[in-house]
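The complex appears here minus one protein chain, its other protein chains still in place.
Right, chain A next:
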C-alpha cells in the first residue's frame, strides 16, 4: 500500500507512532564528533522529520540499538544470578538498504550460528520494525551494488520511504501500521527504487581460486605498516558482531556485580590472546587479511551471502586512509593474475 505525506502529515504520523515506538534515525549532533568542531552523524531517538539527517552517511550504523556497545548479561549477588531486565519497548529504525541487509548478517550470527539463540539479541531484535530509506545515489565510498546489498525485499521492511522536497512517499507492508499510515495520508501507487551503480565498484575474487597461498602474499605486509589497530573499522561496521565478556564487582559492595559484554574487534590487540599470553595474530597485516577473508569469504562459506554489505564506513573512518574496497580489488587482481 502506497501513501503520500506532506511534511506536516509525516510529523503527525511520527507523533502518533511515538506513542508506541521509540523511533531511531540518523541525526546530526553538532560538534560531537571525535574531531573538534565536526558534527557527529549517528543514530538517536527522533520525534520529527526535521531531526533526520539524510544528506550524509551516518558514521555509525544502527546495530548498537539491537547489539549495544555494552550490555549487561546478568547481575550477581553472592553467586546468585539475575538476568538483566528487559524492557518491552518497541523500536522503529530508519535505515538504508545496506544497513537493513547488515541486520540479516547479524541475525545469522546471533540467531542461527551455534546450538542456541542469543537471547539478548533476540529480545531486542523481535521488537524492531524497519523503515527503509530509499537510497538511489549513495555516497562517495559506498559499494553496495557490488556486494548485492543495494536492494531489499518487501518482507524485509515494515515501510519503505522516499524523502521528497515537500513530503514523504512510502509503501507500508506492516498491517499493524497500515491504519496509522492511511489515516494521515492520501493513497498513491509506490514502487521502491534502488541504487544501480556506485562510484566505487569492487570485483570479488573468484571463490574457487581463493586459496590459502594468498595468505602469504606481500599484499598484507602493506597493512602491517599502515594499520594502527585502532579498531575503528570494526566499530563502524554494521556487520561486525564480535564481543568480549567481562565481570565487574561494585565498589560499594564487593559481593555483587555484573557480567556484561562489550564490542570487540579483530583488529584490536588482545582479540586472540589466550590465558598465558599467546596471540594467534600479532601482526596487523594478518588482522587485515583475517577481516578481509571473513567479510568476503569465510562468512559466505557458512551462510548464503557475504558478510560485507559495502556501506564503506570502514573507509570513511580509517585514520590511516586504508580503503577496504581497494583491498578487495587488489586481492582480486592478485588472484586473477595468479598468486
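What we mean here is this: a residue touches a chain if its C-beta (ideal position, glycine included) is under 8 Å from a C-beta of that chain, and two chains touch if they have at least 3 such contacts; residues count from 1.
The definition used in the following text is that contacts and distances are computed from a predicted model.
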Per UniProt, the name of the complex member that is left out, chosen from "AzlD domain-containing protein", "Anaerobic sulfite reductase subunit B", "Carbohydrate ABC transporter membrane protein 1, CUT1 family" or "Putative ABC transport system ATP-binding protein": "Anaerobic sulfite reductase subunit B"
Residue of A:159, A:200 or A:293 touching the missing chain in the full complex: A:293
Residue among A:109, A:152, A:219 or A:335 that touches the chain left out of view: A:109
Residue touching the undisplayed chain, where the options are A:118, A:134, A:171 or A:315: A:118
Missing-partner contacts on chain A, residue numbers: 73-76, 79, 81-85, 109-110, 113-116, 118-120, 212, 215, 241-249, 254, 257, 259, 261, 264, 266, 271-276, 278, 280-281, 286, 290, 293-294, 297-299, 301-302
